[in-house]
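Following this message is one structure expressed as structure tokens.
With one protein chain removed, the remaining protein chains of the complex are shown where they sit.
As written, the chains take the letters A, B and C, and residue 1 is the first residue of each chain.
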Amino acid sequence: MNKTISISRYNPEQDSQPQLQTYQVVSEHSTSVLDALLQVQQQDPSLSLRWSCRMAICGSCGVMINGIPKLGCKTFVRDYPEQLVISPLAHFAVEKDLIVDMSPFLQHLSAVKPYLINAEKSLQPHKQTPAQLAKYQQFANCINCGLCYSACPQFGLNPEFIGPAAITLAQRYNLDSRDQGKAVRMPQLNSKNGVWACTFVGFCSEVCPKKVDPAAAVNQGKVASASDFIISMFTP
Amino acid sequence: MQLLQKDIIIVGGGGAGLRAAIAAAEAAPGLQVALLSKVYPMRSHTVAAEGGAAAVTLAEDSLAGHFQDTISGSDWLAEQNVVDYFVQHAYQELVQLERWGCPWSRKADGTVQVRRFGGMKTERTWFAADKTGFHILHTLFQTSLRYPTINRFDEYFVIDLLVVEQQIAGVLAIHFKTGQLVQIQAKSVILATGGAGRVFHYNTNGGIVTGDGMALAYRHGVALRDMEFVQYHPTGLPGSGILITEACRGEGGILLNKDGYRYLQDYDLGPVTPAGQPKNNYMELGPRDKLSQAFWQQQKLGLTADYQGHAVVYLDLRHLGSQHLTQRLPFICELAKAYVNIDPANSPIPIRPAVHYTMGGILTDINCHTSIAGLFAVGECASVGLHGANRLGSNSLSELLVFGKVAGEQAAALAQQTSLVPVSAIMAQSKHQQTSISSLFGNSSESMVAIRTEMTQAMEQGCGIYRDNNGMQRCLTSLHNLKSRYARLTVSDSSKVYNSALLQHVELGFSLDVAEAICRSALARTESRGAHQRLDEGMTTRNDRDFLQHSLALRQADGSTAISWQAVTITSLPPTERRYGAAAHSPANSNISQLKAAQEKGLQHE
Amino acid sequence: MPDPKSASTAYKPVMSRHWWLQHRYFQLYMLREATVLPLLFFIICLLYGLFSLSQGEVQWQSWLTFMATPWVVLLNLLAFSASLYHAKTFFELFPRVMPLAPAALMIVAQWLATFIVAAGLILLLGGWL
Partner (left out) sequence: MTPFTEPPKRSDEPIWWALFSAGGVCFAVLMPGSILALALLPALGLTSADSLNYARVSALLYQALYGMAGLAFVGGVICLPLFHTAHRIQHGLHDLKLGGGLLSKICCYGLAAFASAIAIGLLLAGQLQ
């Protein structure tokens, strides 16, 4: 079946702003949006996009599909019988076509010290019960695709907001029974660009392709930050 | 052209590259490590590994057992000293990852849980649900952030190694974002660029798995070893090739042909184990090469079903129940739903074999050092000698960790003793590359997509699960043909910023080189062993007299490939017949049990 | 690696003030936030009531009359609907912020609290208690 799709094109060496261009693709039942984009790339090799695993785990192929952030490889053309407009992830600077500048996202992730902090030296594995694992496991499933940042208007309004995925990652470690680093992670979350920039819009969780529920992580972070605030009032 | 100076360069941000980077940063905190990757590290294909990582863990298991499984899995083509080192260090590496925060699945008492895996005689595969590679990669990536000396160069695409008189001097890379050519000097360089599955048509690999590192080394005269051994995974989704992990079978999934018959019993893997009660080394838990070959045989007999034009058999998980499936195989449920619209709790999943892993790779010694001084290789791009003719599932992730660490430490040690090769010595090479890159732009009638598709199809037809001389010759002719067409191919998009067309062009060149090495090596091995199965007369069985040897593919000055041979290191386990199912317990295998007793003494955890 | 050059070439989209009109999800979010406007009206009514009460019986009677004016009743009806919509959203969000029990259970428990409080207040202020 032939299908017309529109793709936002932007070449920084020539254009002042992105423009939609339409293409024809062949769509079968199992054709994903990524497949469609790759078909277009065969017709027009100048189209730039990121992708790799095509199985919804590497997190590189995020785009806006009819205005909603989605993974191209996990979204199917068959589900868009009407129009299908593909544009780069919102709230990020567009480098070229569907490629956005991901460096702010990476910086925000690193800002929360997303690694296990534990001074103990040992050659033995920690014990961790399935219940303790379950406390943070969901938050450890984030594939860093950045869709939640494109979904979050607060990030759009304030690019300094460290954002849902970074806070989720902080919470992932804070809730890990093996971790002792909460104290060094909290200052980032406590700031006005930390958890407090979120107004629980909640769209981040709607679009998350891995059901991580970043909105829950951020708002649990508010509780943690508030208790940290109270504790700080009693400790000099 | 930008010029940068570092101490150590690591090309590749997958499991192997990141593990090496951390090891180097820990071993020598004074050295600057450059970590280059053509994609953000967490996009590397390690992320897709589902099943798990092997190490001897249970009290009733033994290092000798893991050693023996790996050697016999390799059809005796593994380097036994390397396997020995590997089995001794795997456990500690998985523990290290645990201490870095990897969310390994646990037993009720809080200890790490292990699962069954094909070709392993006991449970020794650590897993993190069915996203083991994902969790390993993210744990490593996140851990790497704590080392200030690890300088990341994300989306830098390495196009050449800078080599001066058999001594590494650095690498040449394109910064994807700006199109700038960057020269980075270093005292040691580690290649950790992953496999080459994308040279085949049906594969479980990501789009970036194009064999770059293998070609980079090969072009500078480093041998590629055992390239003919390409693993077909028995359970890929039809069409896309997306992997359905072996852990499905470890959990008790069964394989059925179109008549609902468990056909594996006809291929020396029986007797039938009851559905849901898997037994190590029997039936569905036989090794991958055997399972993929059984599919091929069934297809020949007309016993496979059709799924949208693809020949398939079925992976049936229904008897495991939906609760168990969502708990242990959540990602598989998600994939099956998304890509073939099937709920594994209700219907069997259509599957077919797909190229999965390149056993061969850049020849290194046990220290991951190649024949170029200061150049190391590790991970799927390398052939340190662990997998031989067939890799056992879950050995590869452990390999990334064990040898990633070795490579990092060795590279650091070497970098501390050497100094940079002067820039003047590499300028000519860089300039030459610069000119040849700029000469690529233009309009030609050749289509890159056509060349790439023809290559993957030629490989699929000529170097598939079963091979014969005529098929491979045809494949080789096509490859030569494609190479000359490639020489005329140009890049029509001349933009600088994120020029995908340019990158794909260079990648295709790498893939063509690797494809030729695979085909040449396969032609030269006139026996059947592990993943290399020939149909030609007199070549259908293993021939230890002539071929208990590694193949080495070496690039000649004229661009062609020459094959030579290298002896296999055998320390304690001389070749016997490889057997699975009930046959494994017949008397012919008794010398294994004797050996096992002998090794128990020698091989214990340090 | 930060690259100063790219900053100048990348296209930076700006968010318009009307972003929330573009998607139903955001419209509902704005609706949720806007529930405080009718609420504010009711609070002002109460403040006025407190003041009236402190001024004695006559003023209090006039407050009661004020509260029965049709436009006031209408606005308070709006405030009532707003409070219900707010309650719905709030009860759904709360279990995600504090996952103390299964979400469905917590939602039911919260609605139950609202009903009991409402019943109590109606019985008390309606003169049945």
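The criterion applied here is as follows: a contact is a pair of C-beta atoms (placed from the backbone, for glycine too) under 8 Å apart; a residue touches a chain by one contact, two chains touch by 3 or more.
What you are looking at is a predicted structure, and each value in this text was computed from that prediction instead of being measured.
J.: Given the contact rule set out at the top, which of the displayed chains would the hidden chain touch in the full complex?
T.: Counting the whole assembly, the omitted chain is in touch with A, C.
J.: Could you pull out which residues of subunit A are in touch with the chain that's been left out?
T.: Given the touch definition above, subunit A has residues 103-104, 107-108, 110-111, 153, 157, 159-160, 187-188, 190-194, 196, 199, 222, 225-226, 229-230, 232 touching the missing chain.
J.: Could you list which residues of subunit C touch the chain missing from the display?
T.: Per the touch rule, subunit C residues meeting the hidden chain are 15, 17, 20, 30, 33-36, 39-40, 42-43, 45-47, 49-51, 53-54, 56-57, 60-61, 64, 67-68, 72-73, 76-77, 79-80, 83-84, 86-87, 90-91, 110, 113-114, 117-122, 124-128.
Methods note: only the chains that are shown with their structure count from here on.
J.: Roughly how far is subunit B from subunit C, going centre to centre by Cα mean, in whole Å?
T.: 57
J.: Could you give the separation in Å between the centres of subunit A and subunit B, each centre being the mean of its C-alpha atoms?
T.: 28
J.: Which residues does subunit A have that touch at least 2 chains other than itself?
T.: Only 12-13, 95 qualify.
J.: For subunit C, which residues are shared contacts with two or more other chains?
T.: Within subunit C, the residues that touch at least two other chains are 6, 9.
J.: Which residues of subunit B touch subunit A once you look at their complex with the stated criterion?
T.: Within the complex, subunit B contacts subunit A at residues 39-40, 42-45, 47-48, 92, 95, 98-101, 103-112, 129, 131, 134-135, 138, 142-143, 145-146, 154, 177, 206-208, 239-240, 242-243, 308, 331, 334-335, 338-340, 448-449, 491-493, 495-501, 504.
J.: Within the complex, which stretch of subunit A touches subunit C?
T.: 10, 12-13, 15-18, 67-68, 90-91, 93-95, 101, 103, 153, 156-157, 199-203, 206, 213, 215-216, 219-220, 222-223
J.: If you look only at subunit C, which of its residues touch subunit A in the complex?
T.: 2, 6-7, 9-13, 15, 19-20, 22-23, 25-26, 29, 33, 93, 96-99
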